[in-house]
Each structure stands twice: as structure tokens, then as C-alpha cells.
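Only one protein chain is missing from this complex, and each of the others stays in its spot.
Let's turn to chain A:
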Amino acid sequence: MTSEAEGCVRVAAVGDVHLDADVLGRYRPALEHVGDKADMLLLAGDLTRHGTAEEARCVAQEFGGLAVPVIAILGNHDYHCDQQAEVTKALEDGGITVLEHSGTVLRVGDVRVGVAGAKGFGGGFAGACASEFGEPEMKAFTRHGREAAERFGTALAELDCDVRIALTHYSPVPDTLLGEPLEIYPFLGSYHLAQAIDATPGVGLAVHGHAHAGSERGTTPGGVPVRNVAHPVIKQAYNVYQLSSVLTPA
């Protein structure tokens, strides 16, 4: 049965696969049938261990040439060696679309599905967040998170589509961090990301990774479903989410 017949969009997603040569081939058997199960595959960052071009080529080999479009963002690990440009290029050479404060629109049947992606950053959540106050380092940390969320929000709003998907590495909500130590929440996500998501109507799903010890499900204050797809959280090759409810024809 095709998506068109069902009138729905099926989104496969996984994050934090942390690939290197030692993992090559591990995901491949489960990816062989991804085209039967989903219309696209989202990779939610931390695709490599150290962010080298060599590791990124492993990602391209493992997740390239699939039956569905693959859309990725980078995570903090993918920035570790300051080779994010080379990492991005290696992924793109493998046919993977890489987003950073940008978006792409796919057609699934009659539905135009827009995906906006960004790594995002930390900063924390209501009642326990960083502020632009004091030392320059503190201001820089806080400002970086806020600006990343603002640019992500712009990319999300600018998508010309019927339904939007928000793809970040850092979490927009604390719900999906449950299981992580409270003390590190400000390094795991930012409420500014949720603000950006809630500012645009028609977001059917927000996907993130990064919180390996977190939990899978949450919602933004505006009611958008949030899913933490970090590999150690979902404990399988990828999860599939179906966005049928938001797609009732007007």
C-alpha cells in the first residue's frame, strides 16, 4: 500500500548512530526495507564519533543509496574535529541532504512535507536556563543557543508546504530528557527551540537526538509531538512515525 493511498506521511528517524569503520554494515540489514515502511529517513545528528570526514564517509556508505530520501543534521560530535564542512560534503556526496538552519520540501503523494533542520544548542528550560549576563563566555553560550533557535525558526517558517517537521539535535523540551541527570539539562537543549517550533503553525512532529539516557516522548507547550530518537533511546535501527492527523484535506 502506498502512502498516497493511505493519505499519510511516514517518517523514519534515528539519531546518535556515532558511526566509524567499526560500525559499518550494522544498520544495513534493517535499512533494506525502509522503503516499505517509510517515505523518508531523518538522521538527528551525532552521525559520527569525532566529526572527521573519514567517519562521515562511513555514514554516507551506511545510510546512502536507500529507497527513501535521507535528510540529516549534524550533532555536537560532528563538530568535534572542526571538520563540519568536510563532514557535510562527505554526506552530500553520498546523496544525503544536510540541513543547518535550512529546509527542504519533499512530495509524498499529494502532500508537500517540509523539513527544517538545525543542530540547535543548549541553554536550558523554564526556571533553570542560562542568561546573557556576566562574563563574556556566559553571554556567548547563551546567545549562541538563542541565535541558533531563531535561525532555525526562520527556516521552519519559510518552508512552503502542507505539513512541517522540525529536526534538531538538541532537545526543544525537557520531557524527552527524563532519565538524564537534571544537572545537565542546560547542555541538552533549549526552550528557545520549542518557542521556534510553536511560533509556526502546521508542525506535525519535532524530532531530536543527543539525550542518550532520555526518554522518547514529549510535547512542546504548543502541543507539537516531540520524539527523542537517539539510538540508545529507541533501541532499534530507526523508529517510524505516521503524520496522518494533521493531513486531513482542508
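The working rule: contacts are C-beta pairs under 8 Å (C-beta built on N, C-alpha and C of every residue); 3 or more make two chains touch, one makes a residue touch a chain; residues count from 1.
Note that in this section contacts and distances are computed from a predicted model.
Missing chain, UniProt name from the options "Octopine permease ATP-binding protein P", "Isoquinoline 1-oxidoreductase subunit beta", "BON domain-containing protein" or "Hydrogenase maturation factor HypA": "BON domain-containing protein".
Chain A residues in contact with the hidden partner, per the touch definition given at the top, are 10, 12, 16-19, 22-23, 26-27, 29-30, 33, 37, 49-50, 77, 80, 204-205, 212-213, 225, 227, 231-232, 235-246.
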